[in-house]
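Every protein chain except one is present and positioned as in the full complex.
We just call them A, B and C in the order they show up, numbering each chain from 1.
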Amino acid sequence: MSARFLSLADAVAEHVQDGDCVALEGFTHLIPFAAGHEIIRQRRHDLHLVRMTPDLVYDQMIGMGCARKLTFSWGGNPGVGSLHRLRDAVERRWPHPLQLDEHSHAGMAAAFCAGAARLPFGVLRGYLDTDLPAHNSNIRRVQCPFTGESLAAVPAINPDVTILHAQCADRQGNVALHGIVGAAREAALAAKSLLVTVEEIVESLSPAMNGMLLPHWVVDAVAHCPGGAYPSYAQGYYERDNAFYRDWDAIARDREVFLAWMGEHVLNSADHRGFLGSLLERAA
Amino acid sequence: MSARFLSLADAVAEHVQDGDCVALEGFTHLIPFAAGHEIIRQRRHDLHLVRMTPDLVYDQMIGMGCARKLTFSWGGNPGVGSLHRLRDAVERRWPHPLQLDEHSHAGMAAAFCAGAARLPFGVLRGYLDTDLPAHNSNIRRVQCPFTGESLAAVPAINPDVTILHAQCADRQGNVALHGIVGAAREAALAAKSLLVTVEEIVESLSPAMNGMLLPHWVVDAVAHCPGGAYPSYAQGYYERDNAFYRDWDAIARDREVFLAWMGEHVLNSADHRGFLGSLLERAA
Amino acid sequence: MSACTRDEWMTIAAARLLWDGCVCFVGIGLPSAACNLARLTHAPDIVLVYESGTIGTRPEVLPLSIGDGELAQTAAYVVPLPEIFSYYLQAGRVDVGFLGAAQIDRFGNLNSTVIGSYDAPETRLPGAGGAPEIATHARQTFVMLKATPRSFVERLDFRTSAGYLGGSGARARTTAPGGGPCVVISDFGTLVPHPRTQELQLSALFSGVGVEEARAAVGWPLTLAEHVGLIDPPTPNELETLRALHARTRAAHARPMPLPL
Partner (left out) sequence: MSACTRDEWMTIAAARLLWDGCVCFVGIGLPSAACNLARLTHAPDIVLVYESGTIGTRPEVLPLSIGDGELAQTAAYVVPLPEIFSYYLQAGRVDVGFLGAAQIDRFGNLNSTVIGSYDAPETRLPGAGGAPEIATHARQTFVMLKATPRSFVERLDFRTSAGYLGGSGARARTTAPGGGPCVVISDFGTLVPHPRTQELQLSALFSGVGVEEARAAVGWPLTLAEHVGLIDPPTPNELETLRALHARTRAAHARPMPLPL
């Protein structure tokens, strides 16, 4: 089965259902902001969101009431501070309670790897003498059948749908990404369904050799979405908008300001191009 | 600690000791033939050899009495047939008995990955309903602490020394390789000591981004050894000598012919350049 | 064009079984020839995966070894070997796994490890390689195996890869996700498992081959499938394409390799 080319709206409508386990991955690079916004526009809710580093786009999704549960390992605004919507959900259950499945980076990496390999659990020397296992029954122990040593175990993560943003796809739907890739590959291969937004669709990719490629037959849908990682960045295309990240702090601190901003820029824009246009207007 | 630049003879003298567990990896590409020959020249013995696909260079080392044990998953002359020296050792204990630790490719891959990650065991859905576990106590079962499912487990492989052949190293000892890489990276990172022979030493490597590199601080020794993978191949440098592989079948079939050939070409040559020269002479 | 050899016919018969777009985990030798023939004829978008980590390979000439440079140079993507086995094969992403073996039994179990006893073998074979997990995880497997006096046997000396075990649903009661061997292509014709017992039965013959030749080649009392078909002879295009591929391959492999001196 090969990748289909869809508009982002159609791709989200088809691949993201209420109640789904959804991973928008990208380790502070190639963050699928456009896709997150489209999920908000389509008013998806009751989602189990998965992401090592929930950042602004998850803050927005949580604040807009899309999520019932969050699997994560570090939830902050990188280099800036808190995610106020995430905090509001955890500390004051607004807009509703958020269940946490909290890990370390190493633990989530092992869980994604297990998911990609279709093993039921991942093993690591981790979580040693920390309070995390006491608060998360998804952190257990397994015994080495050779040495008897006890190690940490985490259940595999197999999202219903993983969404990535990547630099380009060819006409067959082979997807190429480069730069900081985080656990993008593992999250992609662990998913039941894979949707990728890309900066560019090209006639053919240059041979990848040992680069990183998601072959077209593991990709379900490709949506052409230039600027789709903004305000994060796409190596080779555009840089991170650090000012946006800094400004977000003040916007997200206050529920009303947040809702007004989301209304103006996300809900009132038809798509990502519209979203970017609304920011341009405001700046002018 | 950074890589040291040594002659291959010095590197083998320093890093390979009698009795060691030694992995010369390279999945039918970048096979460290020169290093294997140097081990034979230095008359190392009692080695525990590890390699997914023991091919001609292991046939030669086994026939010359270097090995007491072999961990492997497929032992043949690729595209040609048997490894007659390996067979002679297993079937008729010549030159002496060879203990087998036999796996599947998937099992050895899991064992190398566990070794590189310094986990005591690797997990796979493997060895299902085969006779291998009955003949190898290194294939056991482990139970998922979440689902209760029983899976195959293999002990990590952590060689005393791993030897690779690669395309190039820079002056710091960063090693770059590309093309078919097999489990070379995992075997390298699993080892207590890492020795790499390279086609070329360059002033600086081009930025690897997501390519494959062994950073200088995981490399113990680098030996400049052009043609070091011959008769296998080095992507971008030279191709595989298929005729050599075919001709080997007749040489290895007979103990006397084998010993004479090894004497003439390996033992009587001072180094790999000498080995290649002796083949040129014979061809002339 | 000269009459086709049995090897050619086997290869062509196997190639016909592959469909465009299918993801094949390919071994060296006859399977590799069959898959590439399919790619060069009716299945241009077949995805060939070799265990060396090359994905979406389109080799001009057949590889002599699983690790030939040709496979990497023409691949969409080359991954480290552990990924091929865990993220692709074990993850259930392979449609068809091609297996060969030294021995096969009536339930499609395979031996590529030893003839004789494991500890004192009469003949030590190369061993398992990728086969046990291909047999477990590929959605279906094709087995290619020439009939020799000791290839189709009543009892394996060693079970390297599981087929249908003892048959009659035994495999389905294990945790193996893959469906098992759905066809065996030999040099007299093809066998397929009986729908209920999973015993391999004669399903088709190359035209010109009689049932008796098949029975003589097989070490258990061979039964016939409900319908035993006739395998069409190679078309001129199939045979020309295959022979041209072999000719290119021979020429490439005969090219002397200068010593890297």
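We take it that a contact is a pair of C-beta atoms (placed from the backbone, for glycine too) under 8 Å apart; a residue touches a chain by one contact, two chains touch by 3 or more.
What you see is a predicted model; the values in this text were computed from it and never measured.
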item	value
Omitted chain - touching chains that are shown	A, B
Residue in contact with the excluded chain [from A:E14, A:D46 or A:E102]	A:E102
Touching residue (missing chain; options A:A11, A:L24, A:M61 or A:L86)	A:L86
Interface with the unshown chain - residue positions in chain B	1-2, 116-119, 174, 185-186, 189, 205, 207-211, 213, 215, 217-218
Touching residues on chain A - with respect to the absent chain	27-29, 52-53, 72-76, 78-80, 82-83, 86-87, 90-91, 102-106, 109-110, 112-113, 124-132, 135, 149, 179-186, 212, 226-227, 230-235, 237-245, 273, 276-277, 279-280
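As a working rule, only the chains that are shown with their structure count from here on.
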item	value
Whole-Å gap between the CA centroids of chain B and chain C	28
Interchain centroid distance [CA atoms averaged], chain A/chain C, Å	41
Touching two or more other chains - residue numbers and ranges from chain B	124-125, 149, 179, 181, 212
For chain C, residues that touch 2 or more chains besides their own	72-73, 78, 86, 90
